[in-house]
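Note that one protein chain of the assembly has been removed; the remaining protein chains are unaltered in position.
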Amino acid sequence: MEPRIGVYVCHCGSNIAGTVDVAEVSRFAGDLDAVKVTRDYKFMCSEPGQNLIKDDIRELGLNRVVVASCSPALHEPTFRRVCQEAGVNPYLFQMANIREQCSWVTEDHNGATRKAKALVGAAVNRVYYHQPLEIRQVPINPNTLVVGGGIAGIQAALKIADAGHKVYLVERTPSIGGHMAQLDKTFPTLDCSACILTPKMTLVSRHPNIELLAYSEVEDVSGFIGNFKVKIRKKARYVDINKCNGCTECENACPVEVPSEFNLGLSKRKAIYRPFHQAVPNIFTIHKRGAPPCRTACPAGVDAQGYVALISKGKYKEALEVFRRTQPFAGVCGRVCTHPCEADCERGKVDEPIAIRYLKRFMADYELKAGREKAVKVKQTQQEKVAVIGSGPAGLACAYDLIRLGYPITVFEAAPEAGGLMRYAIPEYRLPRKILDNEISYIQELGVEIHTNTRVDSFKGVFDKGYKAIFMGTGAGISQKMGIPNEDVDGVVHSLDFLRKVRLGEDVKVGKRVAVIGGGNAAVDAARTARRLGAEEVTIVYRRSRAEMPALYAEVEEGLREGIKIQILAAPVAVLAEQGRLSGIQCIRMQLGEPDESKRRRPMPIKGSEFNIPVDNVIIAIGQIVDRTLLTRDLEYTSFGTVSVDPTTFHTNIEGVFAGGDVISGPDDVISAIEAGKEAAISIDHYLKGIDLKGGRPVRPERVKNVPKENIVKKARKIMPVLELDKREGFAEVETGFSEEMAVEEAQRCLNCGVCSECWECVKSCERGAIDHGMKDEIVEAVVGGIIVATGYEMFKPRGIYEYGYGRFDNVLTALEFERIVNSAGPTEGHVHLKDGSELKNIAIIHCVGSRDKNYHEYCSRVCCMYSLKLGHLVREHVPGAKVYEFYIDVRAFGKGFEEFYNRITREGTTFIEARPSGVTNVAETPQEEGKLIVHYEEEIHPGIPRRLPVDMVVLSTAMEPQEDVKNVCRLFNINQSADGFFLERHPKLDPIATATDGVFVIGCCQGPKDIPDTVAQASAAAAEVLSLIGQGNIDIEAATAFIDEKICSGCQICRIVCPYSAIDFIEEGGVCRVNEVLCKGCGACVGGCFSNSISLKHFTGEQLVAEMENMLI
Amino acid sequence: MKQNTEEQPRIVGFLCKWCSYAGADLAGTSRKKYPSNLTVLKVPCSGRIDPLFVLKGLRLGFDGVLVSGCHPGDCHYQTGNYRARRRIVVTKKFLEYLGVPEQRVQASWVSASEGAKFAQVVEDVVENVRAVGPNNLFSDEG
Amino acid sequence: MWLKMFEPSGPTTCLVMKVSDMEKELRQEAGKLLEEGTVDYIIGFAPGSLKFTTTPLITEDIDEINNLVINPFINNNLAKYLPEIPGRVGIIAKGCDSRSIVSLIQDKQIARQDIVILGIPCSGLVDLKKVEKLAGKERDKIDDIVVLADKVCITAGGEKKEVPTTEVLFDHCLGCELQIPKEYDFLIQEPAAEIRDYESSSKQIQELKKMSPDQRWAFWKEQFGHCIRCYACRQVCPACFCERCFVEESQPRWVSPVSQWQDNLIFQAIRTIHVAGRCTDCGECERVCPVNIPLRSLSKEMYDLVGEMFDYKTGMDVNAPALMTAYELVEAEGLIR
Partner (left out) sequence: MITKKINKKDIRKLLGTWNQECSVIVPTREQGIVEMAGWDNKDISFLDWYRNTVVPPKACFLPQSEVMISFQKKENGLKIEVPQDEHKQIIFGIRPCDARAVAIIDQVFADTYDDYYYSSKRRNTLLIGLSCSNPYDSCFCTSTDVNPTESEDVDLMFMDIGDEYVIEEITSGGKALLNTSSMIKKATKADINKAKEVRAASVDKLKKKVDTKDVDRKLQSCFNDIDYWEQVSAKCISCGICTFLCPTCFCFDINDEMIKKHGARYRGWDSCSFRSYTKMPMENPREEKWRRVRQRVCHKFEFYPMNLGINACTGCGRCIRLCPVNWDITQVIAGLPGEISVHSGK
């Protein structure tokens, strides 16, 4: 249709006509292309003005309209409506702003007229190219999401739900209630907070239209007003919400105590907990912060926090049960483990790591002493027999795990007794025989058959006997040689042979002077054993420094105490022999060079520094290598001489044969061997069930991060008692073990890093079977039309204000802490006294802590004045006669009933001091100040006079501040922050709860500090907003959206990346992008970024803008 | 070749509708005075502006081109002005290298509350562009 | 790289090139890729039909692999072909080509997993226009060009001339920032000789910058009077991958299709702005211009501009966002009122 344009020039009284020659502009417009009529009129926006346009459209068949008048911000909607009413699409209209941007900004009549012509000419040329656009509507989903279960969220949710619409109420803590639930009384009416809140909370839980998602967090929001798609992560509570009846049995059983968040750390709660009695939903939640470091550090994955927590509660049997869930060698590992768990212990970052190994030994010893009940034989559920070759830690661990899976297990051991190196390499004084025997019997009692003195020579033979899988843990039993002259001379022995013979009870003789070569545990064991066998002078020769000795530190220490000498930085170069008889060794001094692959500094010989040590025996303890036997001849070996296995499955190259322990790793510690045995057991189980060996293996849990370490009182680690030197006769065990008291005290030092220790005591205690430690987070997806954000605030943490002494002085509290103390359900059950229990006589309440302070928050937190007055009142209520001093800057009593409340408190006798105290100290200057907290201040009315006020307790009225993760919430809901960090409303006066994102509202303290009445009022307002939205049924969406000519799109996706609304999708098929017009807000950032101009923005096309620009140049 | 005239300089301004256009309106409602040499084109966001508009403006004969948007961080569409900034400064610096006096291509951040700043920006831009004379860049002569 | 291939012993024109070790290695690897079906096509260089030229070789035929060459005349930026070739492609890439490949990946024009990059180290390419000037003879009248590490022997009409290598390499090679591809699947492990002359590399830009804006404009006006709008600069440029160039747009018509200096200049100005952050200074636009417009003095300036303003180096990191998709909260300060 050929454009027929009408141009209307408004005088706006004299606003335009006074400066612009409107008649001239009108005349000029008449000459422009396609202009069929031009008129000028006093007030185009008036009824007659509007009718002028309508009449022309009807009579002259105009199909496009230009009005030159004020800013489109003012009357564009008016004239668009006029067009529409007369049958012209509202987008076939263009406005020339000849008032705000022309007549009002100049006094130059010619210039203004010229400019008006340019603007009108431009508008005419632009409207020529306009396209009719369709104003589209989308239906509004009647569901609502309310984020935050404080009083704001509760109120909004109830209002909307009462109106008959579904509400998803998401709260991230286990219970709704928010800060209000922590308050004792509310100002100014002094209603009991719980009394007015809990009924509402209960209503929420019972309301058929409210889906309460507590202990949940919104994870993703997409979509737009009317149709937001929301993903909510329902965090696993590990408690079945339907079975739990809140009986508290589990809470009693739980051994783990951590500070209670609800009571602000003033009391403890359990790992399975309910924040407060009236919690909604009234069920328990297990708090799992992550896997504790002791567990993740343990190669075998032993749950150390679990047994430590149980030991701390005196539940030693249960503790050992937890241990045996993973492996059987508590007594062995409690003595010889290299305890990587302790190295990673978080307590070590505070003072010293927990003595995990000693605690482990304690519970094993405790059982042995008390008399162990015979273990119950495991019922055989699987048919496939499994053979284990070698009864060292790897083999037995593998057997232990497999027997518990129901497989029949046979262990073949070549030696006379089971235990491998645990038995034959570790001396009696470190690992008494009865300990090992006990633990091996335990395994046997479960049903594992052990055939000793049985050497296996071929796998085939084993398979032929009907075994379906084999685990080989034959160890590394050959001592490594030094490769120096005379190594084979008489009197030179290898430590492994030496120790084995001693353990077997053979008569082993040593000379007076013995040298032991090496720095590992085997060397120290050999040296101390030699000493016990009568050697007078035992010298360990080690080529690096003391710090680099791989032997356990305590072992070396004890060795030194027993008189062993260490020659560090020395290496043997030759064994000296006289007449075929050992006479000594020649060594060379070493120095440390650059670190090598093992990160230890590489020792380098110093030329010419050779020296001799005269000895009668030399014990070589520089390591062992894997024996190549008849059995292993068909196995593949690595270049290190160990058996080659798949690092995940421990499968060898022979089908059905698995291997682990020293045989694959070379000499390593017990716990690593146990790990290998356990991993192989998983593989064997998979193998026998025909499951993929690599798939479906248990995933190692992730180590917990950010373990809080505030308020921890330092406490030393318990020291292991040892046998006096003079009592170390023969091979009596040197370390004597913790006493029960020591063990409990040590266990109580544990920080409970993971919070829940997974001891499963709760599971045992729950009669209803409501507890499931395997529960997973759930994702709930919902579509909602509107979102109400009520995420609340945090209290300012005054620890940063050093001078007020918070955290340093026991009796400096925050207002909220004090609120809990006066509360009868609080940590002191409402008894107000000092930390040490003594009587409170006077108290200072300092206002504006963190508020109205340029160093912290410039804003006023609005509630502190009133709650401070309230606390003052409560003090006197609880402690009649106590004196209350309120330090204030101004008392802001602006709300309804506030001034009256202030007057009432004043009458009650509270002392008001107009001052911002400069500090709080405990340094007394007078006897009256002794033992008191002294508040330093200068009164506003008497500046320059420093004053001191001794009080018993100081309460800091702290500010409200935005939640720590406010930025994430902003990102999630696409809302902004104002300068104070709280959420930004769309308009501070006229749109105080809406945000820049349509359909998202902010209420309560997340928008700014406010009191409960204001919060509730906002919540109701938000409910009204949402209901109004729902009532509309449909909503208009931007018509001027972007669109992509897919024929031209080259698929570079720049548009997709720059789009702030995720409104552009990449279409794999065709390799092009496409605009989702419903999401598009019409900003055009994509258009500016598309260099092939395959995207265009409706109503702002290149053609339209260029046309406009062209005609500006009249 | 064009000479200085009364109408010169002619400047086209691309203003985002949320901040700068509203700022320009505010300059009007608060009756700030500034030269009439700038005519304004309203766009939704400075991010809509392609370097092509700048070149097209100069090719058509405008003596100067102004692009104005919300202050960084204030974009109604969140990041449009950051996008615009990269495009416009690259264009400006490159045209300067080609020999287009830098005064001819200008950009500003004007918020909806900065009526006075808008008037000042126009004042400055007009003065700057006037100083480099009429746009003879694409004239065949000379 | 090829330095050792052109031994001073006896004349060797590039037409009878010795099959160097590098070529052998390359052919072997490329052949393997085709043979094992890892790729559907190999893109590389074959000897050209004229003296001292090479030509792109795009083949799925294993027999053609033996035509692959590496020499100082392998000018083309082969990345250009990647978006249009279907299937998996093995491509021979010099440092600069690899940067273009990376840039195309950043711009989602190709997928990394569909490309096998056969990296070759590059010591710089010979600019025949410079050689012609030095020899005083046109290309086909030159008998031999022997490239040694730091000098080049040019034989023409019986006369032998020795000049420093810096005098015959392309300007962009003298400022090369990546001689050995960073992103590759296979790399010929040879060192590349570092032959650099940053000053000559951007000499013309520096001279232009010394001029007044009017003088600069006059310079470009003159230059674009020669332009015949053959679009070879655009067509050879890997960064120009638009399905439709803005010059072809008719609603609105941003640039007149009629060849007149004004529109020729605007075309090139916008093109340069559009390839900001995609241009790797490979110099192809200038090399192919049949009317010798110094186009690299535009593209290189833009290259430096984004480098300075946004600390952006094109094609160095596959995972970096493309220039125009990213921003810093604070940047380009002082340029906006």
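Should a chain be cited, it is by its letter among A, B and C, assigned in written order, with residues numbered from 1 in that chain.
Basically, a contact is a pair of C-beta atoms (placed from the backbone, for glycine too) under 8 Å apart; a residue touches a chain by one contact, two chains touch by 3 or more.
It should be emphasised that the depicted structure is a prediction, and the values quoted were computed from it without experimental measurement.
When the omitted chain is restored, the residue from C:T53, C:N67, C:T155 or C:S200 that touches it is C:T53.
Across the entire complex, the residue among C:H226, C:K313 or C:R337 in touch with the chain not shown is C:H226.
From the options C:L125, C:V236 or C:V306, the residue with contact to the chain not on display is C:V236.
Residue positions on subunit C in contact with the hidden chain: 15, 48-51, 53-58, 76, 80-81, 84-85, 129, 138, 140, 226, 228-232, 234-236, 244, 248, 256-260, 284, 287-288, 290-292, in rising order.
Quick note on the criterion: only the chains that are shown with their structure count from here on.
Here the CA centre of subunit A is 50 Å from the CA centre of subunit C. For the pair subunit B and subunit C, the distance between mean C-alpha positions equals 37 Å. Shared interface positions of subunit C, defined as residues touching 2 or more other chains, are 246, 252, 254, 274, 324. Multi-chain contact residues of subunit B (touching two or more other chains) are listed as 52, 56, 79, 83, 87. Across the complex, subunit B is touched by residues 71-73, 97, 99-102, 104-108, 111-112, 114-115, 118-119, 122, 974, 996, 1040, 1058, 1060, 1081-1085, 1087-1089, 1091, 1093, 1097, 1100, 1102, 1105-1106, 1108-1110, 1112-1113 of subunit A. Remark: subunit C residues 107-109, 241-246, 249, 251-252, 254, 274, 321-322, 324-325 touch subunit A in the complex. Across the complex, subunit C meets subunit B through its residues 208-209, 211, 213-220, 246, 252, 254, 262-263, 265-266, 269-270, 272-274, 276, 298, 301-302, 305-306, 309-310, 323-324, 327, 329-332, 335-337.
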